[in-house]
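Read through the structure below, which is laid out as C-alpha cells, and then see the notes.
Missing here: one protein chain of the complex. Every other protein chain is in place.
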Amino acid sequence: MDAIWIILTGTLVALCCGLLGSFLVLRQMAMVGDAISHAVLPGIVIAFLLAESRDSLPMLIGAAAVGVLVTVLIEWLHRVGRMQADASIGISYTTLFAIGIILISYFTRQVDLDQDCVLYGEIAYVPLDTWILSNGTSLGPRAVWILGGALLLILTFIGMGYKGLQLTTFDASYAATLGISTVFWHYALMSTVSLATVVSFESVGAILVVAFLIVPPATAYLLTDRLPVMLGLSALFGFLSAVLGYGLAVATNGSVAGAMAVAAGFWFILALGIHFIKKRLHAFPARRKLPESYI
Amino acid sequence: MNSLLEFLSLSDPNVRMVVWGTTLLGASAGLVGVFTLLRKRALLGDAVAHSILPGVCLAFLVGHSKAPYVLLLGALVAGWLSLLSIDFLVRRTKLKADSVIGLVLSVFFGLGIWLLTSIQQSGVASQSGLDKFLFGKAASITSQDVSMFGWVVLAVVVILLLFYKGFKVLAFDEDYARAIGMPVRLLEFLLSTITVLSIAVGIQAVGVVLMASLLIAPAAAARFWTDRLSVMLLLAVGMGILAAWAGAFISFTAPSMPTGPWIVLALAALTVFSMLWAPRRGVLGRWLRQWRYARKIALENVKCIEDLVPTGRLDLKRRICRHRRKIRLFK
Partner (left out) sequence: MCTKIFLSSGLFALLVVGCQAPAAEESTSRLRIVCTTGMIADAVANVVGPDVMVTALMGPGVDPHLYKASQGDLQQLSQADLIFYNGLHLEGKMVEILEKIGSTKSVIAVSDGISRDRILKLTHLGDTNDPHIWFDVSIWADVVAYIGANLEKLDTLHAADYAQRTAAYRDSLHQLHEWVRQELSTVPPAQRVLITAHDAFSYFGKAYEVEVRGLQGISTVSEYGLKDVSDLVEFISGRKINAVFVETSVPAKPLEAVVEGCAQRGHEVVIGGTLYSDAMGQAGTPEGDYLGMVRANVRTIVNALKGIDHANVSH
C-alpha cells in the first residue's frame, strides 16, 4: 500500500509539474521552479518573525507570497528593464535569497530555519502523514489530497485558458492583434506555477518538483512539436519516471525523490536516442531524393 | 567614518584576505559571466553548484576523505561533465539553453541526493556534513584561497587573450562562427573549462549564491551600458569589484552582517541602477526618448494643421497657439 501511495504522489506531482512545465519550457522560463525554491527563504523568515512559529501553515503562506513576488520581479526586470530572461531570473532569486540570509543572520541566527527543515516535505514519508478526521477515520495521505486539489486547479486553469496560453506562448504578436493580453496570461501562468510549486515543495520537497517541471516536458518536446501531444507525453513521462524512480529507490534503498529525478533523466536519454535515430532516418531519404527534385 | 578608514587601510588581516579574494573572484566571474550571459546561459552558476554534488559524493566514496582537494577534484569533474552535456544538448537538439540547464541540473542533483542516501547507509562516520563541506562563506576567505583565485584569474585572462576573436564570434553568432570554419567545439570546450574552473573554485570559497550572482549581475549590468564586447568585459570586471568592496565594507561595519549576501545586494543595486540610468539601453533614457519623440510628432502635427488654416481665421490660429502651448507645457 505504501508503494502505491508513493507512486501515486509522485504521479500527481509529475502531472501538475508536467502540464505547467510544458508551458515554461516553451516560454524559456524553465528555471523558474529552481528560482522559486531558492527565493522563498525571506518569506519563511518573515512568516516566522510575524507568527513566531515554525508550523507548516505560516511557512507555506510566507513562501507562497514570496513565490508570487519573485515571478513579478522576474517579469518586471524582463519586460520593463528589457533584461535577458535568464539573467532576470538569476538576479531575482539571488537577491531574494541574499535578503533571506541577511534576515536570518540578523534576527534569527539561533533558530534552525531554512527551507529544508521547515518547508520541504519528504516523499518517502507521504504514506505516514495521513489526513485524520476528528472522529478518527483516516482518509489517506494528506499530500495526495493536496496535490490532487492542485492538479484539479491546474487542469481547470489550462482547460479554461488553453487558447490564451497557447497563443501567447507561440506567437505573442499575433495574440496581441487578437486582443489577447500577453501580460495577463503571463502573470496568470506564473502565479499558478509559483503556488503549485510551493504547495508541492511542502508535500514532497524541492528536488522532485524542480526536476518534474523541466525534465518530462523537455523529453516530450524532443519528440513532438504539437502542444496537446507535448502535454500528454510529458504527463506520461512524468508517470513513468515516478514508477521507475520508485523501483530504483526500493532496489537501492535510496532517496525516493533523487531516484525519481534520475529516472526522469533516464527517460530523457532514451527519448534523445529515439530523436537522433529519427533524425538520421529522415536525413537519408531526403538526401537521396534531393537530386530528383532538381532534375 | 572611522570604520571606513580602518577598512580602507586594510590593516585587519581578515579584511585584507576577503577584499583581495573577492576582488580577484569578481574579476574572473565578471569575465566569464559576460560570455555565459551573451550565450544565454546566465544560470550556469546555479547549474554547476547543483551538479557538483554527485562528484563530491563519488570523490568521498573513492577517496574516503573530506579533504578539500579530494572533494574539489570530484566537483570539478562533475561540474565539467555537466557543462559538456549542456553544450552537447544545446548544439544537437532543439531544446533551448534554459531548459537544458535546468534538465542537467536536476538530474545531476537527483543523482547526488541518491548517492548521498547510499553513503548514509554505509555507516562511515566521516561522512558528516558532506553536503556542506564544499560550500564556503565569503567572510572566511584564507590566503590560500586568494592565491588560488590569482591563478584562476591568470588562466582566464590568458585564455581569453589567446582566443579573444574566436570567443567574440562564438558569443554573438554561433552559426556564423561555424560557417566561417572556426573550431567552434574547441572554443566551446575551452570556454566551458574556464567557466567551471572559476565557478567551482569560487563556490568552495564563497558559496553558491554569491557565486551565481557574481556570474550574472556584473555582466547583465554592463550590458546596459555598451554594445562592445571589450568595453562590456572591462565594465563587468569593474562592477564586480566595486560590489565586492561595498559588500565587504558593509559587513565590516556591524556584527551579524553576512559578507556574501551583502555583496549580492550591492550587485543587485548596481544592476538596477544600470537598468534605469544607462543612457541608451536604460529604462529612463528609453522613456525620455519616447517622450521627446511623441512631443516632436505632436508639435509637427500642430504645425501641419497651422499651415492649412486660411490667413483670415484668427480665432482658429489662437486655438492652435493654445494647443501648442499645452503640448509644450504638459507633454
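Lettered A and B in written order, each chain numbered from 1.
Here, a residue touches a chain if its C-beta (ideal position, glycine included) is under 8 Å from a C-beta of that chain, and two chains touch if they have at least 3 such contacts.
As the structure is a prediction and not an experimental result, all values here were calculated from the model.
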Hidden partner chain, touching residue among B:Ser9, B:Thr253 or B:Asn301: B:Thr253
Listed residues B:Ala27, B:Leu76, B:Leu89 or B:Ile113, member touching the removed chain: B:Ile113
For subunit A, the residues touching the chain missing from this view: 2-4, 6-7, 41, 48-49, 51-54, 56, 100-101, 104-105, 108-114, 116-122, 124-125, 127-130, 132, 236, 239-240, 243-244, 246-247, 249-250, 253-256, 258-259
Missing-chain contacts mapped onto subunit B: 12-15, 17-18, 66, 68, 113, 116-118, 120-121, 123-133, 135-137, 139-143, 207, 248, 251-262
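Here is the rule we go by: only the chains that are shown with their structure count from here on.
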Mean-CA-position distance for subunit B and subunit A (Å): 24
Complex interface listing, subunit B residues touching subunit A: 37, 40-43, 45-46, 89, 92-103, 105-107, 109-118, 121, 209, 212-213, 215-217, 219-220, 223, 256-258, 260-262, 264-265, 267-268, 271-272, 275-276, 281, 283, 286
Residues of subunit A touching subunit B in the complex: 25, 28-31, 33-34, 38, 77, 80-87, 89-91, 94-95, 97-99, 101-102, 105-106, 109, 207, 210-211, 213-215, 217-218, 221-222, 248-249, 252-255, 257-262, 264-265, 268, 272, 275-276
